[in-house]
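Shown here: the complex without one of its protein chains, the others still in place.
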Amino acid sequence: MSSVHGTEVEYVVDLAGIFVFAVTGALVAVRKRFDVVGMAVLAEITALGGGVLRDLVIGAVPPAAFRDVGYTMVPLVATALTATWHPHLERIRRTVLVLDAAGLGLFSVAGAMKALTYGLGAPAAAALGVMTAIGGGILRDVLAREVPNVLHDRQLYIVPALIGAGTATGAYLLGARGYLVTLVTAALAFGVRLVALRLRWRMPRARGLEDRT
Amino acid sequence: MSSVHGTEVEYVVDLAGIFVFAVTGALVAVRKRFDVVGMAVLAEITALGGGVLRDLVIGAVPPAAFRDVGYTMVPLVATALTATWHPHLERIRRTVLVLDAAGLGLFSVAGAMKALTYGLGAPAAAALGVMTAIGGGILRDVLAREVPNVLHDRQLYIVPALIGAGTATGAYLLGARGYLVTLVTAALAFGVRLVALRLRWRMPRARGLEDRT
Partner (left out) sequence: MSSVHGTEVEYVVDLAGIFVFAVTGALVAVRKRFDVVGMAVLAEITALGGGVLRDLVIGAVPPAAFRDVGYTMVPLVATALTATWHPHLERIRRTVLVLDAAGLGLFSVAGAMKALTYGLGAPAAAALGVMTAIGGGILRDVLAREVPNVLHDRQLYIVPALIGAGTATGAYLLGARGYLVTLVTAALAFGVRLVALRLRWRMPRARGLEDRT
């Protein structure tokens, strides 16, 4: 497994992030009244889509999602749990949002790091970190025939991802690598997202569109 | 041509599958009142999209669809025929469904086989077989601004594809390769799909959603 994952700890953390994203995909599928197979497909794409896009762009083929069966199994587990307990998961929607924010921080940092190890430049690595974090959710919303949430709901979702990916990239270029850097930068993105949720920060629209909401 | 296709027979069978998928794309375009160029684009993407995605994932670039002009020409022929005879094709919709089921079986098996020859593991190969079979149809529905049929219509479409891709992968790993294996596993997927259509088998939804339909 060492050829795919850095360490066992990173692997487990990765799977945890995949689990949370898969649950958000499966919940959208329940709201759209998909059948259980449709739920599983949407859970897989939500959880793995961002990473697969990143891997295709950086030339890491086959993408990690197709090299380790754990990545594919976790969304199936998330689907089974969501199919059974979705009313309960809807009631703890705030908790799901918090866990999703943790996944956001983690994926943005891990995505940028992987791009850097494949030799991409700093701006591209930061962009790919964001793509890793938000790509699966965008695919989820497109398949559910929704305008992607992150584009119009004015919440700070992409900005925290950019902060995570950007600070991780900066630290990497300054020679600071390893666990602690990943932890701190992912926590920073996570924290900004939580504060933005709590204080209901909103992104502005184009000039003149504000008041007509 | 031998660098792209296994044999002439496989090539012709491949083109037949592409033709059928292209017709389903062109028919959706007619229903959406696309112009003939839009029909051609949708036919191409429906017929070739799943295979292109598979080839990008396994690192077979340029994808087969861009290496043989036959793959690109067949959807244009399908578009011309559909533009002329779409009322007749709508009347024989059941026949189109049966032919589509044959394409489903074929593509799921061929997709898994190709992934295996590129060195992917068994679970990834099975997943890529399914992606080959359903990817084009999902892209078709997204471009026509529909929720992808396979996610919500509760018919057994993905399950037969998984059966075809899974049994073909299993046979391959057991050393059984060649025509007969392809034929039997594709026929199995085809058969399951036909029986499911005939008997109106339906996939369940998440718990508690059944009765409100």
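The chains carry the letters A and B, assigned in the order they are written, with residues numbered from 1 in each.
Criterion: a residue touches a chain if its C-beta (ideal position, glycine included) is under 8 Å from a C-beta of that chain, and two chains touch if they have at least 3 such contacts.
In this text the structure is predicted, and so the values were computed from the model without any measurement.
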Practice item. Quick one: say which of B:V77, B:A122 or B:V142 touches the chain that got left out. Key: B:V142
Practice item. Among B:A29, B:L156, B:A171 or B:M203, single out the residue that touches the unshown chain. Key: B:A29
Point to revise | Contact with the hidden chain (one of A:L151, A:A176 or A:V195) | key: A:L151
Check your understanding: Given the full complex, what residues of chain B touch the hidden partner chain?
Key -> 29-30, 32-39, 41-42, 52, 56, 61-63, 66-67, 69, 72, 82-84, 86-87, 142-145
Practice item. Name every residue on chain A in touch with the hidden partner chain. Key: 56-59, 118, 120-121, 123-124, 127-128, 138, 142, 145-148, 150-154, 158-159, 202-209, 213
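Rule of thumb we're sticking to: only the chains that are shown with their structure count from here on.
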Check your understanding: Quick one: how far do you have to rotate chain A to sit on chain B, C-alpha fit, nearest 5 degrees?
Key -> 120
**Study point:** Mean-CA-position distance for chain B and chain A (Å)
**Key:** 29
